[in-house]
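Of the protein chains in this complex, one is absent; all others appear in place.
Now for subunit A:
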């Protein structure tokens, strides 16, 4: 596999079109996977019931429209969002090691959510707490990165991320120790491993505004994003107000990450690997990289979620599956010494 620098004109659009169709097909397939009503038949039945209003099988309708559909839509949104955020962080920090996980966004959001569960807050408040936690973590990591100037900025950031994550991890552990072992602890643990089991239509709708809002700067600044990968100083001498641009892009990516983490828990690795694969396929130009990463992220999470639902009699937490696929891939990239590593 080799990095493609540029695709001939039109081929990028073709790739995006094919990706879109693939995601739709996977989503349709995902609707057919489950314990109750698997295969295409029930989906058509439920569709027919929806159209004719003939309620022969209420359970089927409920399962498909209230449980499975939100879950499939969430997989698309979460996968695409995490990949978009990862692509942005990697470009901004000029390093493919960087991801929402590494910057502490995911862990910060987890602490917020764990705290919410511990305090028995309502669902919406748990989401807000997760979001606040994610923002605080990324701000702390960036602030430390900015304080320690005149050193390798990427290394500083990575180390700051590790330290902040350790601190936040201590906080999460404390909450786990204090939590009610019969009620809160399982909820917190399950949530930390990432799951889309309990996703409701309300959850999906409640994160949608934040996700869309967060994507706005990424889409609008998609060419400037390329210039930002040259690094702070070069981008400045090319006439870019790097501080404003950076704030807009980090805020967008963090908003998107925290919003998705607030409903699914930590689904690690997507923000790290998917942008990599997308870069191999369509090159580094953010104008193509962003849509390609989003489509791949959506497809990847749809597949992982289908596996989570079907490979065992109990549901396998998503975080476990994404790590099992992601970590070896990451190591392969490391050992194979891919270009794009500085």
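Following the convention adopted for this analysis, a residue touches a chain if its C-beta (ideal position, glycine included) is under 8 Å from a C-beta of that chain, and two chains touch if they have at least 3 such contacts; residues count from 1.
Just so we're on the same page, contacts and distances are computed from a predicted model.
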item: Listed names "Na(+)/H(+) antiporter subunit F", "ABC transporter ATP-binding protein", "Transketolase family protein" or "Ferredoxin reductase", with the criterion being the UniProt name of the chain not displayed; value: "ABC transporter ATP-binding protein"
item: Among A:230, A:303 or A:320, the residue in touch with the chain that has been omitted; value: A:230
item: Options A:81, A:95 or A:165, residue touching the unrepresented chain; value: A:95
item: For subunit A, the residues touching the chain missing from this view; value: 3, 5-6, 91, 94-96, 149-150, 220-221, 223-224, 226-227, 229-230, 233-242, 245, 279, 283-285, 287, 339-342
